[in-house]
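First the structure, in the form of structure tokens, and then the observations on it.
Here the complex is missing a single protein chain, while all its other protein chains stay put.
Coming up: chain A.
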Amino acid sequence: MADDFQFDPELNYDEATLEQQRQIEKDIADAQPLISDRIGLDQVIKEYTAGEDQVFVRKIEEMKSTYKCVRKTRADGNCFFRAYGYACFENFLTDKADYKRFHEVCDKTKDDLITLGFPQFTIEDFHTNFMEAVTKLETIDQEELISMFNDQGLSDYLVVYLRLIVSGLLQKEHEFYANFIEGYATVKDFCGHEVEPMGKESDHIHITALTQALGVPVQVLYMDHSEGSKCNLHVFPEDSKPSITLLYRPGHYDVLYS
């Protein structure tokens, strides 16, 4: 196939590539809501029995002894932020003990970001929308929370602000975090390329920073093709007892429930 390729100077290859990329994004958007309802693990297993992925089938079977279902997120590169944000907000619908602290922490992030030199104008815009959502947690129910997260405009506002919180924390503690970034000269550079833009995928460093900034720990169950039938569980930060669990499959995060 590659041998047959002949460069045609009249064709715009960039445009064709980007068109194809947009079509793929649209197909994903049509097939998968930003945040789904709860889906039983038996349903999740079916994704792998057809493809005969015995390792994943075995691992999900094992997982069933502890967990019951997942809530899927759209694979748009923002899945960690959307999954964590949703699970976090969902807990505060019922757990009022920690809510006041959470509200205060979120409220304070704006001044921290502005002090760090983020543009006041846009930070205020995102902060206002984020705080409106946090304040609503006092009165709304699960169903309203799902529709909040599936309203793309609002949902993306929340993702952006969570990304800004991560960027803010990494920059505030840049001396420490500089040890964990590769390929960028500074933490600020890293944030500009890998944290702040929408659709950039998250790694351990994003998770560590967000849980630290909000004081809401998370555990992530990593499912990969390694040997054995158990998935590895990582807790952020290490000595905490999180009430939120995420399921990681290569390149993607969903919320996991027991």
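Just so it is clear, a contact is a pair of C-beta atoms (placed from the backbone, for glycine too) under 8 Å apart; a residue touches a chain by one contact, two chains touch by 3 or more; residues count from 1.
In this text, contacts and distances are computed from a predicted model.
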| item | value |
| --- | --- |
| Chain excluded from display, named as in UniProt, from "N-terminal E2 ubiquitin-conjugating enzyme", "STE20-related kinase adapter protein alpha", "Trm112p-domain-containing protein" or "Iron-sulfur clusters transporter ABCB7, mitochondrial" | "N-terminal E2 ubiquitin-conjugating enzyme" |
| Which residue of A:125, A:173 or A:201 touches the chain not shown here | A:125 |
| Touch with the omitted chain, as defined above, among A:98, A:112, A:173 or A:196 | A:196 |
| Full-complex contact with the absent chain, from A:83, A:164 or A:244 | A:164 |
| Chain A, residues in touch with the chain not shown (by the definition above) | 9-10, 12, 14-15, 17-18, 118-119, 121-123, 125-126, 153, 156-157, 160, 163-164, 192-193, 196-198 |
